[in-house]
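Quick one: the structure is below, questions incoming.
A single protein chain has been omitted from the complex, and every remaining protein chain is retained in its original position.
For reference, chains read A, B and C in written order, and residue numbers begin at 1 within each chain.
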Amino acid sequence: MSSVAASTAVNGFTQEDRTLDLYEYEAKKIFSEGGITVPPSHRITKPEELAKVHFGFPVTLKVQVLSGGRGKAGGIQFANNLKEGKEKAAELLKMVIKGSKTESLLVEPKLNIHRELYLAVTLDRERGCPIFIASAEGGIEIESSDKVITMPIPNPYHPYVGRELARQLGFKGNLLVKVADVATKLYKIFESKDLDLAEINPLLVTEGEEVLALDGKITVNDDSIGRQRYFDGWQERHLLDVSERERRCKMIGLNLVELDGNIGILCNGAGLTMATMDMVKKFGGEPGNFLDVGGGSDTEKTLEALEIVNSNPDCDVMLLNILGGITACDEVAKALVSFIKKYPERTLVVRLRGNNQELAEKILAESGLKLIPDIETAVKAAVEAANKVSKKPVGAKA
Amino acid sequence: MSSVAASTAVNGFTQEDRTLDLYEYEAKKIFSEGGITVPPSHRITKPEELAKVHFGFPVTLKVQVLSGGRGKAGGIQFANNLKEGKEKAAELLKMVIKGSKTESLLVEPKLNIHRELYLAVTLDRERGCPIFIASAEGGIEIESSDKVITMPIPNPYHPYVGRELARQLGFKGNLLVKVADVATKLYKIFESKDLDLAEINPLLVTEGEEVLALDGKITVNDDSIGRQRYFDGWQERHLLDVSERERRCKMIGLNLVELDGNIGILCNGAGLTMATMDMVKKFGGEPGNFLDVGGGSDTEKTLEALEIVNSNPDCDVMLLNILGGITACDEVAKALVSFIKKYPERTLVVRLRGNNQELAEKILAESGLKLIPDIETAVKAAVEAANKVSKKPVGAKA
Amino acid sequence: MILIDKNTKVIVQGATGKMGSSHMKRMIAYGTKIVAGVTPGKGGTEVHGLPVFDSVREAVETTGATTSVIFVPPYLALDAGLEALDAGVELLVLITEGMPPQDTAKLVAAVKAKGARLVGPNCPGVITPGQCLIGILPGQIFSPGKVGMISRSGTLTYEIALALTDAGLGQSTCVGIGGDPIKGMGYQELLQMFNDDKDTDVIVLVGEIGGTAEEAAAEFIKKNVKKPVVGFIAGQTAPPGKRMGHAGAIISGGKGTADSKLAAFKANGMHVALTPAEVAKLAGDLLKTPAKA
Partner (left out) sequence: MILIDKNTKVIVQGATGKMGSSHMKRMIAYGTKIVAGVTPGKGGTEVHGLPVFDSVREAVETTGATTSVIFVPPYLALDAGLEALDAGVELLVLITEGMPPQDTAKLVAAVKAKGARLVGPNCPGVITPGQCLIGILPGQIFSPGKVGMISRSGTLTYEIALALTDAGLGQSTCVGIGGDPIKGMGYQELLQMFNDDKDTDVIVLVGEIGGTAEEAAAEFIKKNVKKPVVGFIAGQTAPPGKRMGHAGAIISGGKGTADSKLAAFKANGMHVALTPAEVAKLAGDLLKTPAKA
């Protein structure tokens, strides 16, 4: 298995991929509950709290943010005494990394690093099963390491798999057993908590052959979170770095991505939404957002989605492109009728086809909204209207 | 699958088979913790406590004993009021069924029985996997039912297996789902608690289509109990009906069965012990006990075993028959030397062969104990000595 | 055509749910040989004039169905899929969205061990136009013909089918493989089937940004597929690092971009379309061209 394939597998599930990424301190709490040793630590939200830390200096101060690249951005600092620590903590607590605000600092004793490893469990989309990804070099970007090992994990799991991994990493004897034990515990955490990613980077080996998780990342699978009582309420708590509109969408199950243009796009299905966005660009327009209402949306949800697109102040034209498979066109039509009554001046280009199309046409005909059956015509109409920056409806009530 | 095979499977693991059988009230607590509905109940150890029962009369009073056949022995009584209840409770608390003393009474409301089932999970020695055993007729001796279904349980378990069982029992619709749910929960209990048997008999279906466990039996696997923290200390608590000598053996891992004769038998391995016992009978002797010291016993354990056989007042002759595979003969020899120093007048017939035999011979030769290498000769010598009821040592110090 | 035809006998798992019931009705109306529904707890009732059974085994034993379309809630999908496998179902079409991927991984392993086939989860289903529709695809958009289609997207599949149909190009079979990162059948297995299918002359492969399945498919095509393949990728203008709806639809660390995929298509002899209309145009042109040697 080449490292290219390995890093591809990692890339399939990096932290940006799913919404519930955990902070380092949360990941370490879960590691610890699962029996993996972590360094002693203390979380602070004010520089003064550094005085309460129960272990001595020197310490490491680490910003708790959800974005990557923390180290490179200067988010990890050492302090030899309380004074230096407070000064550095004050600076660190103000940091924003890649748009992500510092939530708190994690303070740990500064440890002597004898050896570092990389160890992760994730799902491999190519092999269709969980895999271990590991490297005898840790603390680095795994994508750039050429010593990466991947190993498919059988179901049910048995501890010998972890031992085989440790062996392939080059361990022997006592240390092999210890590293294997961490691997086994990491997998158990991954499985029992429905994670997409459980990563320890670096996994530290001390001179005394202690093995501990120095930093870690956990990504919880979005689809599974409903059966993981452990994470009840965590999703809202972690939506700190998104716009209010994005948060609102997240909570009602819409997928919104804010973009820079003035054409508000609303489609059903991620692929169709992307293709519509691509066509808007191709025909000279600028998408103002990506909004996928998903499959089977009813009147209420569609109306919510329309309101969200409408609430973008930069939006000049709204382009609705629905091809009904699960989604019933008549439900969408009802939402459109309500929306246009509330916002009669909105420029709204509507393309609607598929399931219950005849019913929808009937409903819309009564309200005077015009339907464009063809996607290219609809996109072109929206682009034309947007480029005029006219507030007069183009597709509707023309 | 015929009912004969089914009852064979049951027979392979009846309650006598393993030592940690649970009382009905304990089994019901475990059922309840596992999500299976049980009737409200109250356990009492004195008739007066009946006044505290939190549900109304009529009630059922059930003796809590570890032996079977409780119902036939009159251990289940109904009471229409407190006075009748106290009188019956007083009688029931004195009951001894098949040598098993009543530990307490379980009081439950008298329920209207609409329909009864039998439902159990156990291991099938023929198929080598866990199985469901179920019958659309409950409350009966499962061996005598001709409506028994058995179904192998795949690993890992999935709930559709329980539904298939319920379907084969003749259920449909809502009740199928409820019975299947109990089956699934019963299997989860069986697996997670390392049981040999998890049995609900009867599983009650009320007119309102409630499904609840009216009586139950749980047998915990002896070999697995060391990894089941839940049962810590339970074994000692349940050794009520065995002799002090049997209890002592149990606690140190020896297998003792008390018999009526005067030849105390001590062997290594159950098969050899049984064969030795058979030969004692065949040559006209009467075994006083069956004691298997197990494989790999050292000096200390062998000495303990010798002391236990010696402590039987009916024992006139001791027959030690060790064929060492795991067991090192020199370890046994050392125990014999110690024993004979302490009890020089004991009639002890010793047959010792196998692993480290030469060392053993050397050790015994020094102490003057004579070895008989052949089993038949040894058994005959023991029988002869026992029939003389002579206290003079036969095999030793002759 | 591949996978399904007019003789395919289909059961509906989750037939009494809102979605299962409404799509069951539409499949029946389309002409699909739906033979029964399955909902544990609803055995003995009827849906759309067909019997509902408590178990797949009973449904299969009674009707001889070989295919199941699954509409159960996401946390019950693994159990439903395994039940179908255990009852001997050969093709599972799993419509359910939101199935935990670790459950999917377990189902995929069981499907492989059994030698069965799984389409999905989180997919629109499979259609052999005019013969059999399994899933939630809007049947009226499709028409019988010579174009085979494999797509990772739902509604985009319909959009392209519509473009084909509007251009007078019917389809042999269209398979929506679903947008989840862990799934049953993938591009390569289906490309092979279309390559071997006498009713298919041109293949359309609809991809999205994210992952490297399209790149791998392009290489597979160069090596194994003799028929012309038109490729389309959604997300050509998607910003990096943002999740575009599907778990898989994301560009991250320079991997999985539309450019990388389109380049792989070109490098491996595929025909690249940038809009649904272009897909139809290219497919139409290729239908007139004789097949590769």
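The criterion applied here is as follows: a residue touches a chain if its C-beta (ideal position, glycine included) is under 8 Å from a C-beta of that chain, and two chains touch if they have at least 3 such contacts.
Owing to the predicted nature of the structure, the values given are computational and were not obtained by experimental measurement.
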Among the chains presented, those that the missing one touches: A, B
Residue of B:Asp181, B:Asp292 or B:Asp330 touching the missing chain in the full complex: B:Asp292
Residue in contact with the excluded chain [from B:Ala79, B:Ala134 or B:Met279]: B:Met279
Absent-chain contact - pick from B:Ala120, B:Ala134, B:Cys267 or B:Leu319: B:Cys267
Contact with the hidden chain (one of A:Glu164, A:Glu258 or A:Glu304): A:Glu164
Residue among B:Gly325, B:Pro344 or B:Gly368 touching the omitted chain: B:Gly325
Residue numbers in chain B that touch the chain omitted from display: 7-8, 11-14, 16-19, 123, 125-126, 128-130, 143, 155, 191, 194, 196, 221-224, 226-227, 255, 257, 259, 267-275, 277-279, 281-282, 287, 290, 292, 294-296, 323-326, 353-355, 375-376
Touching residues on chain A - with respect to the absent chain: 154, 158-160, 163-164, 166-167, 171-174, 176-177, 180
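Assume only the chains that are shown with their structure count from here on.
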For chain B paired with chain C, centre-to-centre distance based on mean C-alpha positions, whole Å: 56
Whole-Å gap separating chain A and chain C, where each centre is the average of the chain's CA atoms: 26
Shared-contact residues (touching 2 or more other chains) in chain B: none
Chain C: positions in contact with at least two other chains: none
